[in-house]
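Note sheet for the following structure.
With one protein chain held back, the other chains of the complex are shown just where they sit.
Just so it is clear, A, B and C label the chains in written order, and each chain counts residues from 1 on its own.
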Amino acid sequence: MSMNSFGHLFRVTTWGESHGPALGATVDGCPPNVPVDAAMLQHWLDKRKPGQNKYTTQRQEPDAVEILSGVFEGKTTGTPVQLMIRNQDQRSKDYGEIARSFRPGHADYTYFTKYGNRDYRGGGRSSARETAARVAAGGLARAAIDALLDGVTIKGYMVQMGDRKIDRSRFDPAEIERNPFWVPDAQAAAEWAGYLDGLRKDHNSVGAIIEVVASGVPAGLGAPVYAKLDTDIAAAMMSINAVKAVEIGAGMGAAMLTGVENADEMRMGPDGVEFGSNHAGGILGGISTGQDIICRFAVKPTSSILTPRKSITKEGREIELITKGRHDPCVGIRAVPVGEAMMACVILDHLLLHRGQIGSNQGIIDV
Amino acid sequence: MSMNSFGHLFRVTTWGESHGPALGATVDGCPPNVPVDAAMLQHWLDKRKPGQNKYTTQRQEPDAVEILSGVFEGKTTGTPVQLMIRNQDQRSKDYGEIARSFRPGHADYTYFTKYGNRDYRGGGRSSARETAARVAAGGLARAAIDALLDGVTIKGYMVQMGDRKIDRSRFDPAEIERNPFWVPDAQAAAEWAGYLDGLRKDHNSVGAIIEVVASGVPAGLGAPVYAKLDTDIAAAMMSINAVKAVEIGAGMGAAMLTGVENADEMRMGPDGVEFGSNHAGGILGGISTGQDIICRFAVKPTSSILTPRKSITKEGREIELITKGRHDPCVGIRAVPVGEAMMACVILDHLLLHRGQIGSNQGIIDV
Amino acid sequence: MSMNSFGHLFRVTTWGESHGPALGATVDGCPPNVPVDAAMLQHWLDKRKPGQNKYTTQRQEPDAVEILSGVFEGKTTGTPVQLMIRNQDQRSKDYGEIARSFRPGHADYTYFTKYGNRDYRGGGRSSARETAARVAAGGLARAAIDALLDGVTIKGYMVQMGDRKIDRSRFDPAEIERNPFWVPDAQAAAEWAGYLDGLRKDHNSVGAIIEVVASGVPAGLGAPVYAKLDTDIAAAMMSINAVKAVEIGAGMGAAMLTGVENADEMRMGPDGVEFGSNHAGGILGGISTGQDIICRFAVKPTSSILTPRKSITKEGREIELITKGRHDPCVGIRAVPVGEAMMACVILDHLLLHRGQIGSNQGIIDV
Partner (left out) sequence: MSMNSFGHLFRVTTWGESHGPALGATVDGCPPNVPVDAAMLQHWLDKRKPGQNKYTTQRQEPDAVEILSGVFEGKTTGTPVQLMIRNQDQRSKDYGEIARSFRPGHADYTYFTKYGNRDYRGGGRSSARETAARVAAGGLARAAIDALLDGVTIKGYMVQMGDRKIDRSRFDPAEIERNPFWVPDAQAAAEWAGYLDGLRKDHNSVGAIIEVVASGVPAGLGAPVYAKLDTDIAAAMMSINAVKAVEIGAGMGAAMLTGVENADEMRMGPDGVEFGSNHAGGILGGISTGQDIICRFAVKPTSSILTPRKSITKEGREIELITKGRHDPCVGIRAVPVGEAMMACVILDHLLLHRGQIGSNQGIIDV
């Protein structure tokens, strides 16, 4: 119910603003005895961290996470884990104009309208910095999943930037970590570099599509109606700043399919049920099938750009607004580790929910 | 937290199976003194009701809603409203084979795996009948919105069936109620009739895209991070059976936009802020802007089809499965009133949440 | 969050008014494959049912429960269980005066103030009839506990009526079912009969104290801070109409104890840890110890009495009010099965929560 919380049993509450002293995640409901330390979480935070190349904001933040509670002698205790990240490189003076006017396409106007009092420095809570806390919590979720199950992997990557799409025939997982875009297609990575350079020099920004795949998730996670696994994935991804759409499996393309095409046919393989295809994205009736769980989400272009856009001030004066400061030309890039983190949180949460209500799967194919 | 509940303050819990004695919605948190009676809710249920034309299942159900509690002397009392719909036309014998085998693309396999015990008759809880309860609850939400605000309208319609899309230059709201597809384009309606007839005769089915627009929603509804208005809309729509994707505003297309294009520029009009475009779909930073709230979702094709598909039985035997029974060739059609109902529930819920935390908007453009 | 729901994973939402067509409980989160039928639930409802002797209201209600969903072929499916009880013996004309005035000590005034629109017939939702739904849900909880664990028993009984207390040296569990007061002391039962007869003839009513004991509950259920097992028991009991206090173990008397007295000393017995006493009432730090869980709660006297009391009308006119109608001279009697039901719901809920977060107890005394 809490407006800044996510999850049912593994429950993450993020707090903090872009230019306050710190931000973080209060994580409740983590199973006990999960081996974890700050370095394990830092691994994931370092992927999201700004300032690593010219394609992300130049703000220099170590994004060093501190574990303030809930971990004792290298293991979780089952009590709340507080993950805090101090802000270091605030340049609040960059934000003078935003205090008095509203960036088109940004949350400035709606925050002001609703709350009146708004921490305009760096967007306050609407800043992409909020997602650092999610990545820390996602790191903890990954550690807990590993403690409970073998062989679950969660991997995100970009599949589209602007109108440039990857060529899936060139899909190479090893490539993802080698380029600044988290793209599994070396040729695309090379081309996109020039494309984004051009946009950046042109004082512009661009959107992107991220795909996140969870493999090795057992069948049976989820619930039929409102706590469907896909419902919670959709909510998880749509809750990330700048996300405007979420797809599971065939996604929007499911509208184009006929029933004959869409049926993921089933056969018995040596290790149990096998599917001939995965239009379902690993989820049927809100419950995992055991196939890869596949989700995509679209990130809109950064609204803070150097090109003047028509806007208004708090006094209703019409202006042309240029947003100075340090911003991501394609904020979708840094959304990759965030999407992975949210997927990890959802998977762990449903593992715990499933164990709570069901114990272990009740239906076995009785060959 | 409840797995079959939706909403924070206006909280809907649906219950019931396709072939049990009844199904319904337990609605908690409705404001008191909302004028409502069964006929007002029936109006919306009649739109979703099966058997009205050859494009929907031939099951004959009056879907008559009874109000069992929470309404006294024609007004809500503020206590739980129980909305019950009795099932009438169950032909459970049609479902013998499904008891022992799994329809590809359907929840049969995952329900069986998770729960062991599965009400296979008509899909039990995974049946589209579950959505009748949502429509009843949505009718109550509409009545409550009308009691609290003037001028909010919520309208859904189909924009795509299979590979056929509407021509937005022919968009005519009046046309929506005139054709069996809820399509705002008379020419499309005519063409789609033949297209769907062909698919039906071919023992096939097809997917669709629904658009739902809420107009007149005031600025300020929603919250920044996990209870974002768009997060809750995404969850609401993805929770509907067979939905595989949800878009807000520009949706997946936001990936194609540049920041210059995406900025919905602002100007002062005679009645306050005006926007030059609405790529945001009426939501910025999770909070409504006062523009139309625009959402689209994709519905996959019905998986119960008469064309044989490869599957397995509970004993792991490989079979070719044909699904007899009465099914929708395009279940997306009946999803239109369901999408409207979910939008109504989300809007009302956020009206109440906003009033609870904020009272009324705190920031005023001070011209 | 829902205002008429109780429980985290095993979640009960009650609905319905005293004089509406029906009332019931929507139960979400029940484990699948729990053997249950209406007769099993009716067993518990029959204990709470009115009109069974002269010490309870003479309203004649069969309180027959119908299972409308979530049970298939004699077992729960894991989806919502709707338990409905139709009202039969409404005499709404008895309530004319209450429609216009407020019974002192009753919810009439506060309901009217808050909601404006109030179902005054029989107290609407503030009627003790609401507790029938709890007893039905509690019956389901008992069935689920039995399916998950061996040897848990939950037993309630009266220990005080007015100023008459039981003599614990005469405590006889077998006596509880033999008298109309659920008193484990035959001599007290005989004496209380005359005492209550006198009060009834005197147009008066009286309060009571109920004790509920859960035996066989394993150690480890509960959580440290806000989802403490005792917190949830306190909330469960205080949520019952007319309850004004809740005690765990030594209860209010804990204030009188010294630390030396209060320490429940521990020793190793043949089957593990043994305690020398149970001032803790089976709960330490919010988590069960494995000892009996002991709770007591006080029920105030029925406020609907035939003795005139000063009150006011909706128009602010001062009156002397006599409450006609059929009422319990000691509503605490029928609170016994209700207290048991709430205890069952809490125990099951915490069993599921424990299994969800922890799996099974992580610390073993390593002899």
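Everything that follows uses one rule, which is that contacts are C-beta pairs under 8 Å (C-beta built on N, C-alpha and C of every residue); 3 or more make two chains touch, one makes a residue touch a chain.
A quick note: this is a predicted structure, and the numbers were derived from the prediction, not measured.
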item: Absent-chain contact - pick from C:A38, C:A64 or C:A263; value: C:A263
item: Residue among C:A107, C:L140 or C:I293 that touches the chain left out of view; value: C:A107
item: On subunit B, residues whose C-beta touches the chain left out of the figure; value: 1, 9, 29-33, 78-79, 224-225, 352-353, 355-359, 362
item: Missing-chain contacts mapped onto subunit C; value: 1-6, 8, 14, 102-107, 109-118, 125-126, 130, 160-163, 199, 204-209, 219-220, 222-228, 230-235, 237-239, 241, 244-268, 273, 276, 279-281, 283-289, 296, 298-305, 307, 309-312, 314-316, 318, 332, 353-354, 357-358, 361-363, 365-367
item: Where the missing chain touches subunit A, by residue; value: 1-5, 8-9, 11, 13-17, 20-24, 26, 28-29, 32-33, 66, 68-70, 72-73, 75-82, 84, 114-119, 124-125
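Simple rule for what comes next: only the chains that are shown with their structure count from here on.
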item: Computed distance of Cα centres, subunit C from subunit B, in Å; value: 38
item: Subunit A and subunit C, separation of their C-alpha mean positions in angstrom; value: 45
item: Between subunit A and subunit B, centroid-to-centroid distance (C-alpha), Å; value: 26
item: Residue numbers of subunit C (touch at least two other chains); value: 1, 9, 29, 32-33, 78-79
